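What follows is a set of notes on a single structure, which appears directly below.
Our next item is chain A:
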Amino acid sequence: MTTLLTINGATRRFGGLTAVDGVSTTVAKGELVGVIGPNGAGKTTLFNLISGFTPLSAGEVHFKGRRIDGQKPFRIARLGIGRTFQNLRIFPNMSVFDNVSVGAAGMHGVNAAGAVFGGKARSEAISRRAWAALEQVGLQGLAGELAANISYGRRKYLEIARALAMEPELIILDEPAAGLNDTETRELAAFIKRLHGDGMTVLLVEHDMGLVMGICERVVVLASGRKIADAAPEVVRKDAAVLEAYLGVEE
Partner candidate 1 sequence: QQPVVKIGYQLPLTGNTAQYGQDFKNAAEIALAKFNASGRPFKVEIVFEDSRSDAKEGIAIARKFVDDKEIVGVLGDFTSGVSMASAQVYKSAGMPQLSQTASHPDYAKISEWQFRNITTQAQEGPYNADWMVDQGFKKIAVIAEQTDWGQTVVSNFADEVKKKGGEVVFSEFFNRGLADFRPIITKIAREKPDAIYTGFFYEDGAQFLKQMKQLGLTIPVYSTSAAYNQKLIELAGADAEGMHLTATFLPSNPAPQVQEFVAAWKEKTGQAEPGQFPAQAYDAVNIMLAALEKAWPEPTREKVRDALAATKDFPGVTGDTTFDAHREPAKKLTKAVVKGGQFVAVAD
Partner candidate 2 sequence: MSDRLRPLLVVAAVLVLVLGVVPAVLGAFDRSYLYQVANLALIFVLLAASMHLVTGVAGLLQLGHAAFYGVGAYTAALLTTEAGLSFGWTLPLAGLGAAFVAVLVALPTMRLVSIYFAVATLGIGQMLYLVMLNWVPVTKGPNGILVTSGLTLFGYDLSRPASAYFVVAVVTLASLWVIHRLSHSYYGNALRSLREDDQCADAMGLDTVRLKIESFAVSGFFAGIAGALWAHTAGYISPADFSFPQSILILAMVVVGGLGSLPGAVIGALVLILLPEVLRPVGDFRNIIVGGVLFFSILLMPKGIIGEVSALDLVRRQLGGAWRGEGTKAGSEVGWR
């Protein structure tokens, strides 16, 4: 199995606070890895370090053997990392289809001259991708709807579709199940599993233990910025430190 993502001693400080503290781990191609940890443990910050939104204070991040820390977010994205955001970030005043097409367009690269004089080939490639992504998440029926007008749950899928339209090699999802009920969460879990089954590498943050323990092959646990566990779900579930810091005593 080839390693896709390598995080090496990643550290991020905000003033006196060390949000991520020397975290190292790897993600192999085709893996489905979960990241869990108490609120404020630094999970989102870690994702921001990977996707280039927050610069590292120390450490390195490699993707496909290339060092990516210090690069602009869009370059990292083009290398094949798609992401969603914890606080849903859709483009509210654009249609659902247009939202997704942005993901596809970003990867294809759009330029002014091409838009004016270019032939149909490129735009059809983009639109094929966008439709494929919409169909993957089952939103094709809402393509023309204004993104601001669709429900919360669908926006979650919209965000995922937008990331999928980039045809990334690694997709990172920040709390995809937040705000979904158990039934919806199960559907989402099945969806992610299917995605993974199709060969996608997934890294996800989630507080819903049913989802994480149910589908992840490996779970990384952060607490106060440090990695306190990195193992299979069954192992993590019984880890004393994890129980103490995160899960609370089992019911």
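Criterion applied: all candidates are chains of the complex that A comes from, given by their letters.
The rule is simple: a residue touches a chain if its C-beta (ideal position, glycine included) is under 8 Å from a C-beta of that chain, and two chains touch if they have at least 3 such contacts; residues count from 1.
Remember, it's a predicted structure, so these values are computed and weren't measured experimentally.
Put simply, of 1 or 2, the chain that touches chain A in this complex is 2. The residues of chain A lying in touch with candidate 2 in their complex are 51, 53, 72-74, 77-78, 83, 85, 89-95, 97-99, 101-108, 110-112, 114-116, 120, 123-124, 126-128, 130-131, 135, 140-141, 143-144, 146, 162-163, 166.
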